[in-house]
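Just one protein chain is left out here, and the rest sit where they should.
Going in written order, the chains are labelled A and B, and every chain counts its residues from 1.
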Amino acid sequence: MKPSSFKYLAPGTIEEALAIMAAHGYEAKALAGGQSLIPMMNFRLAQPAVMVDLNNLPELAYIRPEQGGGLRMGAMTRQSAIEHSAIILERAPMLHATMPNIAYSQIRNRGTLGGSIAHADPSAELPAVSVALDGRFRIRSHRKERWVPANAFFVGLFTTVLEPDELLVEVELPPMPRRCGWAFTEVARRHHDFALVGAAAAVTVDARGACEQTRLVLFSVGDGPVEAHQAAKMLAGQPPTLEAIRAAAETAARDDVDPGTDINATAEFRRHLVRVLSGRVLTQAFGRAHAQNSSFPA
Amino acid sequence: MSPKYVGQRISRTEDPRLLTGQALFVDDVNIPGMLHAAFLRSDYAHARLNSIDVSAARSRPGVIAVYTAQDMGDAWQHGPPLVIPPPTIQNMVFHTRTQVPLVKDKVRLIGEPLAVVIAESRYIAEDALEDIIADLQPLEAVGDLERALRPGAPLVHEELGSNLAAHFFQEKGNYKSARQQADLVIQKRILIDRGIAAAMENRGIVAHWDPKSQRLTLWDTTQSPIPIRNGLAGMFGLAEHQVRVIAPFVGGGFGPKIMMFYAEEMVLTWATLQIGRPIKWIEDRRENFYATTQERGQVHDAEMALTSDGRILGVRDSFLHDTGAYDPYGLTIPLNTQCHVLGPYDVPNYYAETTVVFTNRMIATPVRGAGRPQGVFVVERLLDLAARKLDMDRVEIRKRNLLPPDVFPYNNQIIDQAFAPLVLDSGNYLPLLEQAATRIGYQPFIREEQPRLRAEGKHVGIGVVMFIETTGVGPYEGARVTVEASGRISVATGVGTQGQGHFTSFAQIVADQLGVNIRDVELVTGDTAEFHWGTGTFASRGAVVAANAIHAAARAVRGKILRLASKVLEAPEEELELADGQVRVADMPEKSISLGKLAVLANPLRGAVQPGTEPGLEATDYFGPQYGATAAGAHAMILEVDPETMMVEIKRYVAVEDCGTVLNPLILDGQVHGGVALGIGNSYYEKLVFDDNGQLLNASLADYLIAAATEVPRIEVGHGYTLSPLNPLGTKGAGEAGTLPVPALFAQALEDALADHRLEVVEMPLSPNRLFELLQAAQESASGR
Partner (left out) sequence: MDDRHRVTVTVNGAQFQQTVEPRLLLSDFLRHDLGLTGTHVGCEHGVCGACTVLFDGQPVRSCLMFAVQADGHEITTVEGLGTMDQLHPLQEAFRDAHGLQCGFCTPGILLTLIPFLEDNPNPSELEIREAISGNLCRCTGYQHIVDAVQLAAQRTSA
C-alpha cells in the first residue's frame, strides 16, 4: 500500500496555486488535509500525476466572524480548529456539534473544512451541514472568482461544480435567523464511522411558534447531501406538532430520498433510518426554536 | 516454599522496551543491502491462469527479480499438511489439499499470489506489480457451503469430483433413542460467518541467506518458529542447524500466525537462496484480508432433546465447516466445535457430524477461539430456546444440567483436537454460574430494574451463559534454565510471544524456584538459535505446557544448586534455602554463597569435572501433558438497544473464569478483556462480506469493523479456582476463554431486550442492518403475514 509517483508542487501563495492548477488542469490534484485522498493513493485507487499541496497557504486557514452575525472560514481551516472554536460554538452551534462525528481526533487535526467539502463524499458530514446552514462557497481560479450556494455545489457522487483549475477557498455561513433551531444526528456502526444515515435540520418558527422554514438535509442516502424538500413543504406554516413531524419524516423517507444498498445497509434500512432520524432532528430543532422564546406553548 | 511471585500482580518486564519503541518487530529489521518484495495477487477467487508476462516488470529500474511459479522449477511444491487428521476416527473421509507458493495453473482463492517482485524498495516493487500482465480466465466461484456440495457446483479441486474436504462423525450414547423419550426437541439451523484475526501488526518476513556462512536467517511474525525452521530446512535441503528462525516481538497473533507454510514464507526463502541478499516482505493491511488465514464459517443443523423439567437428554449437531480452498490445518477447528457443543453440561447422548467443505476463500485456520465459539453458540442458543419454550429461567435451566463437581475427571467419550479423549480434567461449574449471576445482579435486574426501565420505554436485556475451554494441549514444550556467573538467570524456551506477557509470567516461576529477584531473570523466546525443541504458542497452552516445562527446568537447576552448595557450605541440602540470589544455611545467615559464585564454581577453568556430572548450573527439561486441561467460565451482560436505530450499547459485563492456578492476575485479566473485545466484534461488528463471485467487499479497516474503546464496556472479572491435576503448577489456559461465550451471550441479552418483538437470534455476527431485517421479519410473522 504505497502510493505511485507524482510531481509535487507546494505553492506559497494562493495566486501561485491557482496558476499551477491552471497549468496542469485535470492532471493536478489539490492536496488539502489529505485524509481522504492519501488513503485512496495508498490503495492506488487514486494516482494523480501532480499534487498541489495547499498546506503552505496560511492565508486560507482562518475563522472570521462577520458583522451581522455570519462567519467566514478559510478552506484550509483544520477541522479540529472548528471543533475547538468558541466563535463557531456561538455562531454555528450545529457545525460545532457535528465536528466530533467526523472520523477521529487525529484525522480532524489534519483534515480541513474545504477538503472535506470539495471531496464531496456522500457519507460526509460537512457537505450536509453546510447545506443545512445555507452556506455558500467562494471559488477561485486564475480567471475569475465566483460564489456558489452550498445546495448548488454538489452535483453527484464525489463530484462538485469545481472546474479543474478552480479551488474552493472560503466557506461563508449566514447569521442564524431569529427563532431558529437546529439538530444534527447520525447513525454509524461504530462511534466514528461514516454514517449509515445522517440528518441535519435547521428550522425557524414564526412569532406564533408555527413552522416558518425547514431545511432538513439527509446524507449517506444518495449521491450527495439530499434536501428533503417535500417534507419541508408539508411543515410550512404548520405548528410543528408530533403528528406533523411524524408525517414529515414519513414523507422524507418515502419521497425525498432514494437510497442505495451497500455492505452496511440496505436501501430499506436506510429509508427506515431516514424516517427515524428525520423525526428526531426535527423534534429537537423545533424544540430548540421554541425554547428561544419561552412564551411559546411547550 | 511459599511463592513470592507466582500469583502476584507483577508488572511486566518486557514493557519498558515496548513503551519506548525499542522492541524489535520484524519490520524493524534493517540489513544493509536488503531488498523488498511485493506479491501480485489474483483479483479473482477462481480462475484459470493462462499465461503471465513479467517482462516489463523485470525491466523496470530498481527491480532485481520477478518470479512466477515456472521460475521456481522443482522448488515449487505444495506446503506440507500442518496437522494431520486424527487416525482414530472411524469411517472418516479426508482429502488433503495444501497451499502453493505461487499459482501455477489455477487460482483457487481470492488474493492467491501469482508472482513476486523483488526490488530496491517496496514502492518500486508495487510499481512493478502494475507492469505484470496476467491472463486470467475467471471461473464461477463457490462460497456458499450448501451450494458448494450440490452437484454441478464449481469445483475448487476438480480431481476430487466434489468440494467435500472431509466427513466424519462422533457419537456418545445413543441420541436417536434419547430423542424418542424427549418431552421437547428444539431444532434449529444456526449460522456463523467468517471473520479475521486482524492483529494490529500484519505478517512480515525478512529472509536472509548468507552465502559465505551458508546460513539462512528468517525473521518471521510466526507463532511457531521451531516448526518453521524444521520445515524450511527440509523443504530447501538445508540442515536444520543452517536455519535460524527468529520470531521477535510479534504484534499480536490470535491464531493465523501459527499457520505454516504461508506462500510468502516459501517464496521469500527460495528467493533469498537465489539472490543471496536479504529480502523483506511486510504484509500490508489490504493483503492481510487476502493473504492471512481466517475462521468461523459454519452452518449447523442442531437439535436438543429435553425433558419437561429442562434436563438435556441429548444433542444432535450436524454441521458444515468452511475450510477455504485448502485444508492444511486438518480438523482442529471442527473437532473443537464438536467438543464445545457439550460444554459444561451433562449430555448423556450426543451425535456430532461434520462435513468440511472446500470453497474459493482463504484457508480457514484457528482464530482466537478456534471452533469453540461456534460450539458454545450452538449449545447455549439451544438451551435458551428450550428455556423459552418451557417457560423456565435461563440460569435455572443451566443449573439443572451442569456437571456436578464430583464427576471429574469426566470422560465425554469423543476425541478432541489433540486426538485424545475429551476428558474434562477438573472443574466446579455451579459456583462460576452463581458468581456471574450475582455479580451482574441477575435477580434484582429481572425483578426490579428491567421492569422499571421497560416502563420508561427502554429496551434493556440481560444474559448469562456458560462455557468450557479445552486448553493446554501437547505434545510438549521445553526450556533451558541457566545460572550465569553474574548471578542472573537466563531462560530459553521455544514458544514465541505475541503479547501474552511470557517474559514476566515465566520469569515469576523461575524467580520463585531459585529465590532471585524477577528482574534478574532474563527470558529468550522464539529464537531457534537459543532453543529448538517445541511447537509454538497456540491453543491457550503457554501457561500450561511451556510454563510447566520452565517450572521443571527451574526445579532441576534448583536441585543442582542445592547439591553443589551443600558441598561448598558443608551443610545438608535440607538445611539450605534459596533467597535474594543467595544460597544460605537456614538460621545461619553468615554461611551463604551467591548463585553467581556458585555458577563459577560449577564451571571451573582448572581441575576436573567429576565423571557423570555436568558443568554449570543449567538444566533443560520438558513437559507434555497427558491430555488438555479444561478451563471454564460464566459470562453475563446487560445491554440496551434502540429498536429504531438498531444501535446497541453494552452497559455492563461480567466475566467469571476458572483457569486453575493464576500465575499473574494482572496479565490474566488483560487476556480476558481482550478476548471479550474480540467476542463483541464477533457479535455485532466483524464480518467478511463476499459477493457471489467470491469478491471480498470490505477489505479495509474502514469497512471491516474492529471494536474501538467506545464499543467495549468495562469488564468485571471474577475467578474460580479448580487446579488442573494434570500439571505440577495446576494451570489451565486462558488465552482464548474471553472470546468463546460472547456471541451466545450477546444473542441472549439481545433477545431479552427485544422480548416484546419476539426476536430469535440463530446467527452470528449480527449487524444493525441484519437486526433490522430480523425485527421486520418477526413483526411480519407476528402480524400473520
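Definition applied: contacts are C-beta pairs under 8 Å (C-beta built on N, C-alpha and C of every residue); 3 or more make two chains touch, one makes a residue touch a chain.
Note that the coordinates shown come from a computational prediction; the quantities given were computed from them, not determined experimentally.
J.: Could you tell me which of the visible chains the hidden chain touches?
T.: Result for the missing chain's touching partners among shown chains: A, B.
J.: Of the residues B:Gly252, B:Pro409 or B:Gly616, I need the one that contacts the missing chain.
T.: Going through B:Gly252, B:Pro409 or B:Gly616 one by one, B:Gly252 is the residue touching the chain not shown.
J.: Using the touch definition from the top, which of B:Val185, B:Leu601, B:Met647 or B:Leu701 touches the missing chain?
T.: B:Leu701
J.: Which of A:Asp53, A:Asp121 or A:Asp223 touches the chain that is not shown?
T.: A:Asp53
J.: I'm checking contacts with the chain that's been left out. Which of B:Asp193, B:Glu295, B:Asp669 or B:Asp752 qualifies?
T.: Of the candidates B:Asp193, B:Glu295, B:Asp669 or B:Asp752, B:Asp669 is in touch with the missing chain.
J.: Which residue, B:Ile52, B:Val83, B:Leu102 or B:Ala199, contacts the hidden chain when the whole complex is considered?
T.: Once the missing chain is taken into account, the touching residue is B:Ala199.
J.: Considering the whole complex rather than only what is displayed, give the residues of subunit A touching the chain that is not shown.
T.: Listed in rising order, the touching residues are 1-8, 10, 34-35, 38-39, 41-43, 51, 53, 55, 80, 100, 103-107, 109-110, 191-192.
J.: What subunit B residues would touch the chain not displayed?
T.: 11-12, 14-23, 25, 27-28, 30, 123, 197-202, 249-252, 254, 282, 284-285, 498-501, 666-667, 669-670, 672-678, 700-702, 706, 708-710, 712, 714-715, 738
The working rule: only the chains that are shown with their structure count from here on.
J.: Distance-wise, how many Å sit between the C-alpha centres of subunit A and subunit B, to the nearest whole number?
T.: Distance between chain centres, rounded to whole Å: 44 Å.
J.: Using the touch definition from the top, list the residues of subunit A that touch subunit B in their complex.
T.: Against subunit B, the touching part of subunit A is residues 1-5, 39, 43-44, 187, 189-194, 196, 263-266, 268-269, 272-273, 276-277.
J.: Within their complex, state which residues of subunit B touch subunit A.
T.: 122-123, 126-127, 130, 284-286, 644-647, 685, 689, 697-698, 700, 702-703, 705, 707-708, 710-711, 767-769, 772-773, 776
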